Every structure is written in structure tokens, then in C-alpha cells.
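Heads up, the thing below is written out as C-alpha cells.
One protein chain is absent from this view; the other protein chains keep their places.
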Amino acid sequence: MQTHTYDVVIVGAGGAGMRAALESSKRARTAVLTKLYPTRSHTGAAQGGMCAALANVEEDNWEWHTFDTIKGGDYLVDQDAAEVMCKEAIDAVLDLEKMGLPFNRTPEGRIDQRRFGGHTRNHGEAAVRRACYAADRTGHMILQTLYQNCIKQNVEFYNEFYVLDLLLTETDEGPVTAGVVSYELATGEIHVFRAKSVIFATGGFGKVWKTTSNAHTLTGDGMGVCYRRGIPLEDMEFYQFHPTGLAGLGVLLTEGARGEGGILRNASGERFMERYAPTIKDLAPRDMVSRSMVLEVREGRGAGPNKDYVYLDLTHLPKEQIEAKLPDITEFARTYLGVDPVTELVPVFPTAHYAMGGIPTDIETRVLRDNEHVIPGLFAAGECACVSVHGANRLGTNSLLDINVFGRRAGIAAAEHAQQVGHVDLPEDAPGHTIALVEKLRSSTGGERVAALKREMQETMDLNAQVYRTEATLKQALGDVQELKRRYQSVAIQDKGVRYNTDLMEAIELGFLLDLAELVVVGALERKESRGGHAREDYPNRDDVNFMRHTMAYRHVGEDGQEAIQLDYKPVTVTRYQPMERKY
Amino acid sequence: MTAMAEAPVAAPVAADVTFRIHRYQPEFDSEPHWEEYTVPLYPTDRVLTALEKIKGEIDGSLTFRRSCGHGICGSDAMRINGRNRLACKTLVKDLDISKPITVEPIKGLPLEKDLVVDMDPFFDAYRSVMPFLITDGHEPTRERLQSAEDRARFDDGTKCILCACCTTSCPVYWTDDQYFGPAAIVAANRFIFDSRDSGAEQRLEILNEKEGVWRCRTTFNCTDACPRGIEVTKAIQEVKRALIFRRF
Partner (left out) sequence: MSTTAQPGPVNIPAPRSSQRSSQRSNFELYSWLFMRVSGLVLVFLVLGHLLIMNVLDGGVQRINFAFVAGRWSSPFWQVWDLLMLWLAMLHGTNGMRTIINDYAERDQTRFWLKMILYVAAGFTIILGTLVIFTFDPNIG
């Protein structure tokens, strides 16, 4: 075992983690721990763009952007946070450009902008061109640019270091951050990192579902680590299903395709979004489009041999436009479905995409341990955090914005915190918990296999906790997940080596996934309304009287050692926009 | 979602496909060996699906890197039937399944385990060409202006996902690990030809070294290997040309 000491430790090297590292490493001694090589992070898979009211191509301002974000989030957005994000969006984009990001350009040489779902002019009048983009590779460019600037600044990375525990030291004022414990994949060694500040930027947990746009490695580790240490997770029932995943595969096709003029059609070729969102049609927010697609399929208007998907139609767009602005998704359709979007309709269906919920933070990215108190020295940013700027449904492009705005804030806040305080003592037996976790799996002789449990979890979640949910399906999912958690106790791994033991790593990841799956289902069961990404068939309407509040889920361990989820609630911050009916 | 659960009307047939996989467990094996596994696969399945199946159902100790699963993150570069490709971008229908499909780690980087190699030398080469925007003068308040043509000039290089398919397909790199390799040169090229950048001189100086672009033999292996369709050899030639015209 080795011990390292830093001022700031950042967990995760995706967009948020590296944006934080760029700020923090200028001010304090910083290490970035990542379970992958930085450029493998899933920020790179984001495609369409990053919204900011630059007004480069048409009139726009950040207040309209704020309104869209709040309305898009079905009024569950904390409005002070949305204001911060949309206001700082402009500088976030300009900063990236100055770091070298190759945005597409207007004829005048400015950053070009395009339309995106839910982003409108003057509070919903019409779609506005707000998304700054680099073809359909915006996330890839952001990830590469941030990594390049980390090289420029000589940021210290620990690649393939998998963080498995958060160290909190109890003081009179409550828990204080002491560091993290990490497992080095290459050697199997345990490393303790002492730090004054820790930033979690570990991304989402899409692998809870089978059909997902998420990477194999998006297993919610950061959220799971925090949750197991007693930190609540906020709004876990709100998970976004992106409308246009390649049917059956889940590979993402950007909303930018519709921003460029693409149209969704059912089996008979009807542009069905006209019925659901008469004003902005195909550019309605993702939750509405996904629900509409599922309804079309259920009512028998789906396409294909099983009538189980709809079409994305780009055939009316000029070939040059498709190839210049949507090259990657064109290639995905060709490679994985053998369909050429230039001449053919592309089969699409919703795919699990983004966690609106996560580790609760305030607008300074400080992690909350309940509704009011922060944990000194602990920060979170990006998809793993819940500020909450996305509320019940994130608007397209706002995730790339989130990671840049709040990643930057986290980096600054963490470094400033580290400058003001000293290291606290490590809790007793700091690595003990992690060593026990690893050893238990390594020495297990049970008969359960990781892949089988994971597949069963994903199948029940796809079937019972997807776009539409009911009491019955959720109860089914809960029962299934709890049974899987029981079986997980006797999961065994086959790789008995210590070096690059990915078998072990996947077993640990599955543990986090099961925890998070249960949290999603429990939160969803208790939220008896439909709002944004959470659609209950048995409660089809939004209920602002009873549910205009964030869910806070705590891990509760009873006297008998049995753990259970305890739900509490947190009020939504409302500044200037009162909830109203959501129409597009 | 009843429609989703219906049985497929014309279900594609899964065929048994045999994979011949390079195995090396550093703690148990004295040297690498081959092992064969047979799994049922659909023609539209990816090689990555097969590896996942083998790991999940047959032998959990099979080790490989993967993340996004659709050719964006660059984790799963490997040699499939002797060619460098991404396992998640290689479909079964594009391979000859009458013979076993061989899967090996990429060449030229130190082997760690099974299909995993040490990527550090690769990233070291990348880091050493200064792959970041270098500017001088005052920073503008708004964005730097750049015409669409100037932006298009270096577009090809920006697609790179650092998977190392090109570098580890280069015969020069196989024997000379000091050579920067195609990926690093592409990264340098991307900035040399960016109209906003003013560090071209320094990067050219680095690539003019003994282990720089002059080691390139234009075998075009790199261009063939690139899963992103980057014209890698052309990018290297552009750097050579820039060096020549800088001198004369």
C-alpha cells in the first residue's frame, strides 16, 4: 500500500474533471485519478453542441436560455443554479475557443451556432440557434482540447486508478474530507490519497439499462462511493432517455440531426411530433420526444418487422450538409445498421442517456450531506453531481455546458478551500474498507457470475423502469433488483491474478450499479406524478402541490446490519419563474 | 412495451464463430499462447460483443480494454486477423468466419496482459510534440476569428481519438520505439496548420529531429489502419513539405 499527499484530488478525467484540473492545478498541488486514460472518457461521445447565448447568428440572451433550461427541466430546476450556468455559458464557450477548440465557423469567422431541442427565442416563440458545435463531434473536441491543455499545464494524472472509497474524518462539526482510496488496475495495489479537497467528476451510470448510449465503464462509481459513505443522492428517479438511439443498439444519434432539419416519422411516414409539440415539433425537449416515440410504437404506428421503432428522416437534406455537419452519426448508421442516412430512413428508438440526479451540491459545487450542511473539502461536478441545473429533464447541450461551468467552479473552489485549511488526520484504518471489498470478491467461492447478474438487472430495468413506469412495473423492478443484490453477495470472479484484473473491476462496478438501480426504482415508486424524464402512467400529470421538491435518498443501515433506502425531500429554489404548464 | 417483447418476424440467424485469442497472464504464464473460443454471434455483432461474451460466459480472466463500444473512445484497438482495428467497429459480417478469427494486442508497445499493452510510451510521444494551441499577442475579448476555409484546413487531424491503431501498424515504430509515430505527427499537424496557432516553428523543429517525420517510409499502413478515416500518411507528408519549404 502506498500513501500520497496532495492539496486537491480530482476523481475522474472527463470534461468536468479536466476542466476542474485546469483551474485547480494553477492554484494548488493537484492529482487527477481516473479509471481510464483521460481521452477515453465518455464526454468524447457527446455530439451535438454546447449552448451559450453568444448571439453570433441571431438575437439571443442568457435570460432566455435560463428560462428554457428551467422549463425544459419541468420546473424542478434550482433556478439560481440555472442562472449561473446560462450566464457563465458564454465565457465557458469562449474559454474553450481560446484553448484551441475547433468550432465550426460562420462566414464572418465567428463560432457558428445551430438549433437544438427545447432552446427557444423569447420564452418559447420559436427555435433559436444557440448550440456552438464542431460538426457532430463537439464532446470529442472538448475532451481533446481539455486534455491538450492539461498537457500544456503539466497536470499530474494517475491513469487507470480506480477510486473505491471516500475518506471522511468525523469532527465536532460533522464529517470533513480527508482523501480517497484507490485501486491501481495495473498492479492491484491499494493507494491512499490524502487531500484537503476532493472533487468527484465520475460521470453517470447508464449501464443500469441494457439499451443505452453510455460506455461500458459508466457505472456510477462516484455516486456509489459517496452514497455508501452516507451522502444522500438527489433526484435519482430522473433519468433521461435520448429519443434517437440507433434502434436495438442504443448508439447515440445527435439531436443536432434534428437541429439541422431532420424529422421523426412513424411507419406511415407521418411527422408525428406535429401532434405532440405543434410549435417546435421535432425540437421539443427530449422527455417529450421520447414519450411521443414510445406512444407511437404502442399505438401500433411503429416501423419495422416488429413495429418497434420509428424513423429519423434526413433524406431531404443536401448530402453535403449531412456529410459536413453530421459525419459521425452518418458513419454510425452505415457501420452498425447498414443504413445510409443520405438516402434511407434511420431506425431509432429511445436509449438510456443521462442522469439528471446525483450527488447533491450547491452552486459552489460543495457537496451537501443533508438539505443544509456541506461537507468541508468535498466537491462534485458534471453528470455525477446534481446542482440541480437539469431538474427533471436536461436540455440537449446543457451537459457539455454543465461540465465546463461547474467543472471550472469546482476546480477554483477546491483549490481555494485547500489554501485555507490543513490536512485533517486520516480516519482509522483508512484503506480497510477497500481492502475488505477487494478481498471479499477475490476470495469468494460463490456460484454467481458478474455478466449474468448484470444482464438480468439491465433486462428488468429496460422492461420496467424505462420511459414509462407504473406502480406494478416499478415494484417488479424493485423485487428483481433486490433479489439480484442478494445474489450479488455470492458473486465470484475467475481471474485470480492481481495485475489488470478487469474481472474484479467489473464485479465492483456491478455492486455500484445495483445500488443505483435500486435508488432509481425506489425514488420512482415514491414520486407519484409525471414530470420530465419520470413518466408514470398511473399518475400522468405533474403534481406541483405534492412533488415540486427534490428527492433525497439516504442509505440507512439498521440495527441488524440490514441496509435500506430512506427518502427525504428538499425544496426547489425558485427565483423568478413560477411553474406553468409545459407546452411547446 | 408489448411491441418490444414480440418475437422477431424474421430473426437473423446466429452462427458459431471461433476466435483465436492471444493470451498472456503475467502471473501464471511464462510466455504468450493462443486459445480458441467459440461463441454464437449474429452477423451484425461486433468483435467486442464476442469478447464480452467470452469474458462473461466462458473465461472471466480474458482481459482487454473497452469503454464506449462505438468507436469514439479508442480503448479497444487490437489486431484482428492481422489488421489493426477497433473491436467495437469491426462487425462479424465483415470477417471470414469459415476460419478462426485471430485477435492479438497491437504491436510495438510493451505487453501487459492478454490484449492489454502499456500505452504510456504512446502518450509520451503525443505529449512531446506540444499538442496544444500556442498563441502570442493579446487575447481577444471574444473568440478568435477563423474563416471556414482555415477551419477546414486542419479538420482531418481533429478527428483523432488516440487509439494507437496507426502508430502500432507502422513497421518503423515496431523496431524503433523512439520514433514519434504517426499519431503524434497527426497531432502536431493539426496545430501546425491551425491559423490561430503560432507554435508551428517549435513543433517543426521537434519533428525535424532524428526520430521525427524523416523516419516515415510512406508504407500507408497508418492510413489503412485509421478507424476514423484520417489520411495519416498525407498528414505526415504535409509536415515534411512544410519542413522543406521552411528551409528553402
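Chains: A and B, in written order; residue numbering restarts at 1 for each.
Criterion: contacts are C-beta pairs under 8 Å (C-beta built on N, C-alpha and C of every residue); 3 or more make two chains touch, one makes a residue touch a chain.
What you see is a predicted model, and the numbers here were worked out from it, not measured in a lab.
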Field: From A:A324, A:L426 or A:A451, residue that would touch the chain that is not displayed
entry: A:L426
Task: Specify the residue from the set B:G157, B:P182, B:G212 or B:P227 that touches the hidden chain.
output: B:G212
Field: Residue of A:Q2, A:Q419 or A:N546 in touch with the missing chain, whole complex considered
entry: A:Q2
- request: Based on the whole complex, identify which of A:K35, A:K71, A:R105 or A:R194 touches the chain you can't see.
  value: A:R194
- prompt: Residues on chain B that touch the omitted chain in the whole complex?
  reply: 120, 124-125, 127-128, 171-172, 175-176, 178, 205-206, 208-212, 214-215, 217, 240, 243-244, 247
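To be clear about the criterion, only the chains that are shown with their structure count from here on.
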Message: Under the stated contact criterion, what part of chain B meets chain A in this complex?
response: 1-6, 8-10, 25-28, 44, 52, 55-57, 59-61, 63-75, 89, 91, 112-114, 116, 119, 123, 127, 130-133, 135, 139, 142-148, 151, 154-155, 158-162, 191, 194, 196-197
Task: Please name which positions on chain A make contact with chain B in the complex.
output: 36-37, 39-42, 44-45, 93-94, 97-100, 102-111, 134, 137, 140-141, 144, 148-149, 151-152, 186, 215-217, 251, 294, 297-298, 300, 302, 305-308, 328, 332, 335-338, 449-452, 455, 463, 466, 468, 493-503
